[in-house]
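Heads up, one of the protein chains got dropped from this complex, but the rest are sitting where they should.
Per-chain numbering from 1; labels A and B assigned in written order.
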């Protein structure tokens, strides 16, 4: 029998400092952009229109930041999470050079933490993954940690190493696109009159609309990202499992929530950081996703007065509208219908006085 | 609670002469064209092939006219029909400059009619919507009227204004693409030997084939057009409603019917007018669409003998083949399985003697 197939790495295959060069460089195109629109219905003007993008000093309409993230993420799956039990969290995610149609993305990961669980069957692997374009410029860089099975439970546990990760990406690390000029930013075309100045810390926004997930859409999305995680695609196998059905890729929910958030955050035209993220409960085909957002913080940039950043928490639910901002119970546990807790930072134009 | 979300306009928010500049300009690409092919399977050679298009004097393969229509239409939904009860009709639709990959479309609407219904709860809003490209050239211009809820039923009714709309777009308003030259039009590659000369007024064509609708395809299509009407996407909410399921966007049926009409009208290479249109009955996922067409009129152009126009009525049905041309009952009411009555005008080459 051939041993030429990739069985993925198990917990004991990872070493601190190990560098994983992931396969399948990916040239992104206008085809990917159109599919992303069809899959999520996102309406942010800067990603939808070359003319709008050029009017604010960009070279062309950049890819949605999350599309770039999903593609960079997908490459890591065969080497990092093929034998993962759970995707535990994200931290220190920063977006760099905007991605344009024609760019080619490649991802490399470095193992920065390892901690075997007390059951001796699984361990947590921390990796920093960096997606770069064809010029080697960073387009996205983030840490994630996953619980991975051991191949051989008799193998001794490694020395535990847990990286020190920031709770929030520092303002100094937020990258404003080169050439960005907001003098001609058109709020009518952008879809909302509300700018950075109009949002208050603690303000909560119900994004109102709901979007039901279908298997076909989710699988097309996840294959577009060349994400090979088995739980998303194989109903024959999943039918025998705990849920009896295919699991929805957590990133699909992030993109749905971001698209829904347009209604209330239309001028949040660019994601610059992912501070933290948690897939709180599993999502399945047929679930309807709603979302709400809380403004966690407001960031000013000393070097420019035309824009600021908002740190946001967007929470997504399944089959539960968000007028009451559902989140956690009295014990601090996520409510059963809460599926995403996403802490990120966006850029937004400021009112120029 | 935040009031930054768009609740849409209610009947009393509209005023005669009001201009609505719609958000989210949209650059159309080869990605949109490929998705449109995947969604409907259209086979008209001029939209499918750059070489065919250039052989008849065009710069490149233009977008399917209905793809341009749906994108221009989608922009109007957040401002015009978010609180609509029903999409009542279309009139005076004209297609202008062909849309090519790379063009950016923006839509503006003007309120041209208002009439409160006698129940005091709803009213009819008439808007003329104009889609333009990045050079400001008109690509599609049409009137539609929708029944919209009042926010406050105690508000007095406005002076009723009902616009005077043409039953059919006049021949003088039909726009032949600049540079079109049919000397090298190849009927073999186009898929049919039948030209304008071969069609007779009153002739009926059963387009034979049927196409079943799936939720995933319909939602991808409607999101591609950035159409945000809630009834298409939210099964959690729709489950409680009158039908218990998501409604299919009427424009999706128009595109399916047009794609099916290739079999019998393969040389109807361009839509130049939408004279009238009615979504006669609701359509749902799982329905199979068939279509038939009647030739309503033939139009000659005095200034050129190489092409003419056909005014067509294409009728689409759900779960009912069209060999018997199903349409209306003895009382003039649409049969329950008839879902679309679409009156439009196409260009077709003439036999050159």
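Convention: a residue touches a chain if its C-beta (ideal position, glycine included) is under 8 Å from a C-beta of that chain, and two chains touch if they have at least 3 such contacts.
Computed from a predicted structure; not experimentally measured.
Asks: Which of these touches the unseen chain: B:80, B:168 or B:216?
Replies: B:216
Asks: For the chain left out of this view, which of B:160, B:179, B:286 or B:336 touches it?
Replies: Of the listed residues, the one touching the omitted chain is B:286.
Asks: Sort through B:86, B:165 or B:208 and give me the one touching the missing partner chain.
Replies: Considering all chains, including the one not shown, the answer is B:208.
Asks: What residue numbers in chain B mark contact with the hidden partner chain?
Replies: These residues touch the chain not displayed: 29-35, 37-41, 43-45, 48-52, 61, 188-192, 194, 198-199, 203-212, 214-217, 263-266, 286, 288, 319, 321.
Asks: Counting contacts across the full complex, list the positions on chain A that touch the omitted chain.
Replies: Touching the missing chain: residues 1-2, 4-6, 21, 23-27, 29-32, 34-35, 78, 101-102, 104, 106, 134, 214-217, 219-224, 226, 228, 230, 233-237, 246.
Heads up, the rule we're going with is that only the chains that are shown with their structure count from here on.
Asks: On a C-alpha centroid basis, what's the spacing between chain A and chain B, in Å?
Replies: 36
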